[in-house]
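Every protein chain except one is present and positioned as in the full complex.
Chain lettering (A, B and C) follows the sequence in which the chains are written, and residue indices restart at 1 in each chain.
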Amino acid sequence: MELGMIGLGRMGANMAERLVRNGHRVVGFDPGAPAREQAATRGIEAVASQAELIAALPSPRALWLMVPAGDPVDRSIDELLPQLSAGDTIIDGGNSNYKDSMRRAQRLSAHGIAWIDCGTSGGVWGLAEGYSLMIGGDEAAVERLRPIFSALAPTPDTGWGRVGPSGAGHFAKMVHNGIEYGMMQAYAEGFAIMQRKSDFGLDLGQVAQIWRHGSVVRSWLLDLSAGALERNPQLDGIAPYVADSGEGRWTVAEAIDLDVSAPVITLSLLERLRSREDDSFADKLLAAMRNEFGGHAIRKS
Amino acid sequence: MELGMIGLGRMGANMAERLVRNGHRVVGFDPGAPAREQAATRGIEAVASQAELIAALPSPRALWLMVPAGDPVDRSIDELLPQLSAGDTIIDGGNSNYKDSMRRAQRLSAHGIAWIDCGTSGGVWGLAEGYSLMIGGDEAAVERLRPIFSALAPTPDTGWGRVGPSGAGHFAKMVHNGIEYGMMQAYAEGFAIMQRKSDFGLDLGQVAQIWRHGSVVRSWLLDLSAGALERNPQLDGIAPYVADSGEGRWTVAEAIDLDVSAPVITLSLLERLRSREDDSFADKLLAAMRNEFGGHAIRKS
Amino acid sequence: MELGMIGLGRMGANMAERLVRNGHRVVGFDPGAPAREQAATRGIEAVASQAELIAALPSPRALWLMVPAGDPVDRSIDELLPQLSAGDTIIDGGNSNYKDSMRRAQRLSAHGIAWIDCGTSGGVWGLAEGYSLMIGGDEAAVERLRPIFSALAPTPDTGWGRVGPSGAGHFAKMVHNGIEYGMMQAYAEGFAIMQRKSDFGLDLGQVAQIWRHGSVVRSWLLDLSAGALERNPQLDGIAPYVADSGEGRWTVAEAIDLDVSAPVITLSLLERLRSREDDSFADKLLAAMRNEFGGHAIRKS
Partner (left out) sequence: MELGMIGLGRMGANMAERLVRNGHRVVGFDPGAPAREQAATRGIEAVASQAELIAALPSPRALWLMVPAGDPVDRSIDELLPQLSAGDTIIDGGNSNYKDSMRRAQRLSAHGIAWIDCGTSGGVWGLAEGYSLMIGGDEAAVERLRPIFSALAPTPDTGWGRVGPSGAGHFAKMVHNGIEYGMMQAYAEGFAIMQRKSDFGLDLGQVAQIWRHGSVVRSWLLDLSAGALERNPQLDGIAPYVADSGEGRWTVAEAIDLDVSAPVITLSLLERLRSREDDSFADKLLAAMRNEFGGHAIRKS
């Protein structure tokens, strides 16, 4: 098939290359010249504007957005819309909020353009191993793009699927990331307990390697952790600072909206916020209160 | 009445003075000369050994232990036991583990000596305002000491009571402190949220003052917080480092032993542990994992 | 002063009566005839429409809204706006979201009408004990209403204050309720631990009474809990079902938006959600997983 890839960052370029490797033609756009030059070396036809990209593709077109979630997606749509024709399809492969995806699907459907929200997991390993794709949107549109999804997924028949109507794909991806937070935190706490128990002199990389085979906690995240801990057992030089990219927050908010108690996913998010506090006012007030009622000494900051 | 106070630290000396102010005779022992000298200025007959203290009191004796929980209590008992007579009573007013209190009561009962565990709350304010006393142990022994408890409590008839057999007093005190952790954390989080919301320029001391009167969250801890926040609105110079003294841990362990889910008390303890981590291994591993799967940048430490 | 009270439910009628008791004239409106009749017996001039209420008050008018948060507030404003004059003031004493209050203040300011958001705490006890009032909005408008706030508060000079610009009052009230959730949960967990520890036969009402005097955990919520536990020690007949009214959710969302980790307030909310789950899918899946990997028996539902 032929596909336009809008956004040639790490994720977009890797996905485009995987499609090219599988025999598809990919025309890619990115506003940055270096990204375009890089892409060109990977078999992607890089162009310098969305207009060129549209011109380079036959109708009905399939355009894959791989741009940051939020305004950039709407800006891209604003620019594309006047140039597209009924029957074209836009796929949003980024981490958009599922409510935005529902809104965008409605907007585009008025123009006869299909909108597919495709939650995409796999990170930097997706190029080699394939991506896991949770897809929401019109059934026929998804079916038309079967060759694309099959090529991106780990195997043609696994790791991808239409899970429901517009929004359902990004909803599933949002929850996926919430679970990811919880799993990561569970491992992180476990290894931290073992690291602190210095009497046993545990080699955390070795323990992780043992667990990778036959244990109940084996997983891909464990595979990655094993690698990181083998290369750098004490994680020297790494700051205890953990970013978050939005889906965890949405999952927490969604759970509360649905009246579902999700303490572990929620605490995983809060722990990331906590990792970025360097002078917690709450803790200062706790120290102050202890001093007030019990005369307990306060540490000077 | 006449009472021996063993341990003239901040709590012991204050309680002794409150008893003296209420017309009781208190003989006090402390191994430290400065503590004894200080006590002497407050109407307490300070002596330099437990033996002298025993000698100075008529039978049946009442001895109040106000020493650090754990081994010091057992060491004190070891030394006292050969010198005491059947009919004497020892009261442990410290923060002992209730299981230790049950064990000690049994040990002493074999010698005809009553053991009373008296959970004591009130901190440095107890001297002026009276202490809240949760008492476990033999009913008759507690009754004999009514004048003492009445004098220590805020009023003769409130703020103290025998709550059950040996161990029950320290059990209730343990739970009291677990609740205290949870309440403190709730306030700390709330004020931290207001402090971070800089747009409104809230004066946290003023808000606390408003809440002290008529609000649902009014409490003594809020009174103290209001004072601290009025004197030092940004809590300058106070390190975000929160100690814990044991009862919180016991409450968490006890809740789990009893199959009671107590998430807020538990998290309050964990937050204190967290306040003392300056280089969380868990957070470092989270950052490393994010880098492994998503290529997300790591902050250098 | 003269004040119009819109909404004569439990809170509105009580506040109106407290104003009347303090010598103010209150004209009250409620769409329900029984509420109006009830109000009339309490010294409130009850009218059957907002229009009548406006007509009954001299300019510049002061109108106090005590209606459910959300759309009812906007609907009330929609109806009032055409009938009001520049210089009038509307006070929202309900539990509105602070962002709505900011929006409404801006809307009304275009018409020369002042908007005051007044977070109100005190519940059913406010009539007798006074309300705690956290006030946001224009300084001059707040000052004009000083006699009203002074009468509603526990004493003329305590328990109320302007804490900042529009929105600040409802923001402080939102956080107040978040803290309230955390405190309540801390007490609830502590008493649950004591209730489960049946060996000691603790009388929970007695323990609560002891703590009310001199302890670190004394508070108004404890006063209320003591009453409830004395009257009904095992809380017989009360379902373990805990509602929530919105401010807790907002506090959790706000904390996350501000990147403040507030685990205890957050868990307090989740515990309420949990109390309303009677057939947790998460727990069913946990049981299913244990069966899958370990052959552990599943309980039939």
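Everything below uses one rule, namely that a residue touches a chain if its C-beta (ideal position, glycine included) is under 8 Å from a C-beta of that chain, and two chains touch if they have at least 3 such contacts.
Everything numeric in this text was worked out from a predicted model, so none of it was measured.
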Taking the full complex into account, find the residue in A:E2, A:E52, A:D138 or A:E189 that is in contact with the omitted chain.
A:E189
Touch assignment to the omitted chain, from A:I116, A:L133 or A:I298, lands on A:L133
Listed residues C:A35, C:L57 or C:L221, member touching the removed chain
C:L221
Could you please point out the chain C residues that touch the chain left off the display?
10, 123-125, 184-185, 187-189, 191-192, 195-196, 220-221, 224-225, 227-229, 232, 235-243, 263, 267, 271-272, 274-275, 277, 279-296, 298-301
Residue list for chain A contacting the dropped chain reads 121-123, 126, 129-134, 136, 153-155, 158-161, 163-165, 167-168, 171-172, 175-183, 185-187, 189-190, 192-194, 196-197, 200-203, 206-207, 209-222, 251, 254-255, 258-260, 262-265, 267-268, 270-271
Hidden partner sits against chain B at residues 216, 249, 252-253, 256, 259-263, 266-267, 269-271, 273-274, 276-277, 280, 282, 293
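Here is the rule we go by: only the chains that are shown with their structure count from here on.
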I need the chain pair with the most C-beta contacts, please.
B-C
Where chain A and chain B are represented by their mean Cα positions, the distance between them in whole Å
48
Touching two or more other chains - residue numbers and ranges from chain A
263, 267, 271, 274, 277, 282, 293
